[in-house]
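Note that one protein chain of the assembly has been removed; the remaining protein chains are unaltered in position.
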Amino acid sequence: MENYTANEIMALSAGRLVKNGDILFAGTGLSMLAATVAKRIHAPEAVVFFETGGIDPSLDELPLAVADPRVMVGTSINTSLVDALSLLGHPKFRTIAFLGAAQIDCYGNLNSTLLGTYEHPRQRFPGSGGACDAASMAYGVIIFMQHQRRRFVEKLDYLTSPGWMTGGDSRRQAGFDRGGPIAVVTNLCVMKFDEHTKMMYLDEYYPFTDPGKVASETGFDLDISRARMASPPSESELATLRSGVDPQRLILGPMPTSQAAADKF
Amino acid sequence: MENYTANEIMALSAGRLVKNGDILFAGTGLSMLAATVAKRIHAPEAVVFFETGGIDPSLDELPLAVADPRVMVGTSINTSLVDALSLLGHPKFRTIAFLGAAQIDCYGNLNSTLLGTYEHPRQRFPGSGGACDAASMAYGVIIFMQHQRRRFVEKLDYLTSPGWMTGGDSRRQAGFDRGGPIAVVTNLCVMKFDEHTKMMYLDEYYPFTDPGKVASETGFDLDISRARMASPPSESELATLRSGVDPQRLILGPMPTSQAAADKF
Amino acid sequence: MALNRMSAADAVGKYIKDGDQIALGGFTVNRNPMLMIREIIRQKIRDLYLVVHSHGQGMELLIGAGCVKRVELAYGGVARFAPTGHRFKKAFLDKTIEVEDYSNFHMTLRFLAGAMGLPFMATKSGLNTDIVRRSGFSAACRGTDRVPEHKLKVIDDPLDPDGGEVIVLPPLKPDVAILHAQFVGDEGTCRICGLTFADIEQAKAAKTVIVTCEEIIPEDIIRQEPDQNSLPHFMVDAVIVAPFGAHPTACHKFYDYDPVHLNLFKNMAREDDCFADYLNEWVYPFDSQEAYLEKVGIRNLLKIKANSALGYAPGLDRR
Partner (left out) sequence: MALNRMSAADAVGKYIKDGDQIALGGFTVNRNPMLMIREIIRQKIRDLYLVVHSHGQGMELLIGAGCVKRVELAYGGVARFAPTGHRFKKAFLDKTIEVEDYSNFHMTLRFLAGAMGLPFMATKSGLNTDIVRRSGFSAACRGTDRVPEHKLKVIDDPLDPDGGEVIVLPPLKPDVAILHAQFVGDEGTCRICGLTFADIEQAKAAKTVIVTCEEIIPEDIIRQEPDQNSLPHFMVDAVIVAPFGAHPTACHKFYDYDPVHLNLFKNMAREDDCFADYLNEWVYPFDSQEAYLEKVGIRNLLKIKANSALGYAPGLDRR
């Protein structure tokens, strides 16, 4: 019955986490929508940049790849991989990286490399790209995931990108003087990390689902005691996202149908 | 009685050491004249570059500093210090650096930093600049010196730029896999380094002086047994240098007088 | 200086041997040196050792055609057209290639170390991850055939007593760097427009540099704006004129990526049979770039032609 899709509430939920002035390390897909919609709604001085080196492009058309020529136009500066990746760790800036992964554990560590082992691989993913670097060096990380038990696992097959490591103070002890995941935004909910244990907990579930569903789709024990229902996207948020950010719905995909479109996720 | 000055024969003597295709790390002063005259006479594909980042400028006017805007015009590429200094050690290229110094020892090690010590300094020079880097990383080094006993010393007050270190194989043992001084060009002569001991010896003295004079102006024992008289500059060499390279005599200084102009040096 | 201009066929014949370590320019769907890559496949070069950060259509094709033995990389995919490259994935799972995983920062730092002649680079990025703890290359190959003795090492910061552990990474000095640029001057000065990715570092690190380009322009013109240039003339060993030389990937200011072709490739790359058909249809038959472009067709090329003001093809159907 919702008048919005899961992709739409994901983009808007992630966008709400952006602060004005943040320097946003975006990938393609939902992360770009989240960054762009945040800039249009409440964070006009946020800057979007890409690991390929495009810093603050005009984004008149949505890039479909971080190496899309659309990330090179209207930029403040066109530079190189090494410059863009160096910016991630710049201590002056609140750099926020949007990442996705094939697997995530309860501390927000990510696997985007392989299932099995090098000796006996069961599946191969593209690899880190800049994800390990963003997870290591950025001020904070926002993670997008499809919410499935096989993705939310007790133990990663491969730790590509460091989250809160083994919880508590372990990230700092591992050698990272800042950073760590801020939130996990899925097609069902937004999860955050406990201040002390650094374990994931359910913060907000979308109106079309419930904490039990979220827990059952999560492959590790999830604290749902703090869960609240998310407020649905406002008309004006949806209007900005749909007509201002992705009018061709290249990333958003189909409009919600008269059925609750979000059910299909 | 000579129809050329010491500066002129120095520039031409150093220029003769340049091979076609060499990548020449030039400072200002005589080194730029040497590089430019070599390009015009026998090494048209030699490339002149500056530590500031100007690579192969047109040099329509002579730069008076490595940061002169004249090194930024007509270049193949304008880049940065770190790029230019990195080029020095590029294993693909025969990079030849022209250096000067306040002191030199018999192995071609150079001091351009200070006399005395940090605690008790007697004199201060500008410091390494890129000289230490060129002496460390270039394929070869050509050194310009004013020939004075106080400059050609038994022991440097400060080793700024590595030459043949303590002779023999010591440069390689110190960690440099190539490089080392090729020649020392002074206002009296051209000196080279013994193939085995790496000690300086007198190779060619200019027609207006003699080996005895050279030895007496040198503060360490100098092998003069292999000395030959240098052939004087040809008319066409002088013409190229004077009218093509430094027509304003910004670096060459006064023309030779009816007196043997070179005597004054 | 005379430009060493040649055909792609001659460049492969002269500069690329079985077993060479090759750095490919470009990134996923942008400025892949595709003409050279097709020619390497046509000449059946084998056992290549690719060193890349995020590749890409070119790597997919080389791996699929059986030219590759070993890869060091951070990312193997063609962006939205194949988030994990089909041929890369299959070769990895079938163990027909050996793969060593790094991050993009690691790989670009390694190229930078090679470019600058530095013995190694140090970073904290990736500490305590499996990128540090595991190795995809066999222990046996370490120290042989250009494979560095160590994938990397974790050491204590030698300068800062409070610095903790850092990762040190070996430099990369590939045998050949191949890149596609927009412009080369007729004495060799090279200009890349838009993002340079790590192409410049790769070229500076390499023993041999091969540049394909959209246009050769007079050297005195390219030197009027030397701030814009990417490589000095003497660093470029061979130049091949290759209009649309990055197709089906993009070349900023000249053309966009070709979604029709990339989707066609994606579908044909899934299965071995289909991929063989792709090679037979799109790679082996063409002994010139012109013949390949005839096959692509003027209608498709017009669709991806870049708008002069924007540098890409606005309104292109990219689904």
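In order of appearance the chains are A, B and C, and numbering begins at 1 in each one.
Following the convention adopted for this analysis, contacts are C-beta pairs under 8 Å (C-beta built on N, C-alpha and C of every residue); 3 or more make two chains touch, one makes a residue touch a chain.
Note that the coordinates shown come from a computational prediction; the quantities given were computed from them, not determined experimentally.
Within the full complex, the chain left out of the display is in contact with A, B, C.
For the options B:S31, B:T95 or B:S161, the residue in contact with the chain missing from this view is B:S161. Looking at A:G27, A:P63, A:G89 or A:G180, the residue that reaches the missing chain in the full complex is A:G89. Set against the missing chain, the residues B:A131, B:V153, B:V214 or B:L252 yield one that touches it, B:A131. Among B:T5, B:T52 or B:S76, only B:T52 touches the chain that is left out of the view. Contact between chain B and the absent chain runs through residues 28-29, 51-54, 60-61, 64-73, 78-82, 85-86, 89, 113-114, 117-118, 121-133, 136-137, 158-162, 165, 174-176, 250. Annotation for chain A: contacts to the undisplayed chain at residues 21, 23, 45, 47, 49, 55-56, 58, 72, 74-78, 82, 86, 89-93, 137. Looking at chain C, the residues touching the absent chain are 109, 117-124, 148-150, 152-153, 155, 157-161, 163, 166, 168-170, 193-194, 227-228.
We adopt the following convention: only the chains that are shown with their structure count from here on.
If touching chains are joined by edges, the resulting network of the protein chains shown is an open path.
In this assembly, B is the chain whose CA centroid lies farthest from the centroid of chain C.
Centroid to centroid, with C-alpha atoms defining each point, chain A and chain B lie 58 Å apart.
Separation between the centroids of chain B and chain C, computed from CA atoms only, is 41 Å.
Touching of two or more other chains is recorded for no residue of chain A. Residues of chain C in contact with two or more other chains: none.
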